[in-house]
Structures are given as C-alpha cells and as structure tokens.
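The complex appears here minus one protein chain, its other protein chains still in place.
Here is chain A:
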C-alpha cells in the first residue's frame, strides 16, 4: 500500500496526457487546422488587392462580392441545389435506414449497405466522369439541359451522409417502443409518425445538415456535370482562381464559414434542448 502512488486522475485511471509530447502534438494539430483559416479570414478585411500584403482594415471586398452579379447568382444556385439535394437525399436516406434496421434479416442486406454507401467508396472523380458520359447521352438525346442533372448527381452522393446519422439513431433507439405502439392499435404509418419520427428526428436533422454541407462544398462532380452558366459558389471560386485573385475570394469564403458555424451551433443547440 505504502509504495503506490495515487494516480493523477483516479476516476479515469489512465490519461493520454501523460504520453510524452502530447501537448506539442495537440498544439501543432490545432495550429495547422486553424491558422490558415484565421489568415484567410483576416485578409478578407484587407483594404488592398493583395492576399499577402496587409494594407489596412476595410469591408470593400464584402461590398464588392455582394454587388457582383455572378457571385449572387452562384450563391443562389448553390443554396437551391444544396437544399433540394439534401432534402431529397434525407427522405431517401430515412427510408433506407428504416429498411435496413426495421426488417428481419434478409439475404443481401450487407450488399444493400454497400450500395447505399457506394459514393463513400468509389473515388469522386470516377463517379464524375461516369455521370458526365451518361448525362451527355441524355442531354443529346433529349436536348434538355437544366438543374435536374446537378440535383440528381448531388442527391446521389448526399445519401450516405444523410443515411449514417439516421441509421445510428435508429440503432440506438429502443425498438420495443414501436412494438408497444403496434400493440396499442397503431397502424404502421401511425407508428412511424407518432413514435419513430419523434425519436429519430435529431438524427434526421443531423443527416440533412451533413448532406447540405457536402453538397455546398462539392467541386469535382459539379464541375463535370454542370452545363454552361450553372456555376455554384465553389466552381465559381475555382474559376476565379484561374484569373486574378483578390481578397473577394476570402470574403466569400468567410461568409460560407460563418454560415457553416451558425448552422452547426444551431444543430447542437436544438439537439441539446431535446435531450
């Protein structure tokens, strides 16, 4: 007894903080993650046209971006695309999650998991080329060009991102609740609406937000699938980089960053309220 040293964190027993170099690794990681973003945000307020030389504080690039018709146009298109794709993907993902967690074992269930998660496993560039070819055929055959192609493509790769949190939620939910609802005379649709849905909705919101962010962020597939004049914010910015680069790009990025931060905080706040 006398020679045992009481651990520093008796409740946990073991803490990785005692590993050598822990603090340095942690600091380095945080710095690589956030320093570039901080610089980007800082230079969005630069009054000069350079991304490297600080000339003073100004909001001129925000004003310029807000008055740039192409930026507004791309922003609206991005939002429209992300909302539509995330919405459809979430509905599909919810149905897929129910079908894979609320059924008896059936042959091919593992295959279905793989199919749903296909966009996570196939390299994006491969999907992009494949879609380019298929959509080119359809466009030639029908002469029809619209947002439908982008919506279809985005919906497809959004599904696994919406699916995973919804499935996780369904798997942790006590499914005797649904059995109990059935027992208390609820027909299948009522069971879903009155019991399952209220239980899994934080998962659904999380899935939808993930899908939304993934769609907003996408470059590769969008670049291959879009028709002329269908730039989204990311493809517009990519196009800008090939020409003159001004802190306008920083300003747009900062706005996206802020919107993302608000969205995520909102989500945590909503799910905290309910727990």
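Quick note on the criterion: a residue touches a chain if its C-beta (ideal position, glycine included) is under 8 Å from a C-beta of that chain, and two chains touch if they have at least 3 such contacts; residues count from 1.
By definition in this document, contacts and distances are computed from a predicted model.
Looking at the choices "Amino acid/amide ABC transporter membrane protein 1 (HAAT family)", "succinate dehydrogenase", "Spermidine/putrescine import ATP-binding protein PotA" or "Acyl carrier protein", the name in the UniProt record of the chain not drawn here is "Spermidine/putrescine import ATP-binding protein PotA". Within the set A:92, A:177, A:219 or A:238, the residue that contacts the chain not displayed is A:177. Per the touch definition above, the residue from A:84, A:101 or A:199 contacting the chain not shown is A:199. Screening A:14, A:144 or A:185 for touch with the missing chain picks out A:185. Interface residues of chain A with the unshown chain, by the touch rule above, are 174, 176-177, 179-187, 190, 194-195, 198-199.
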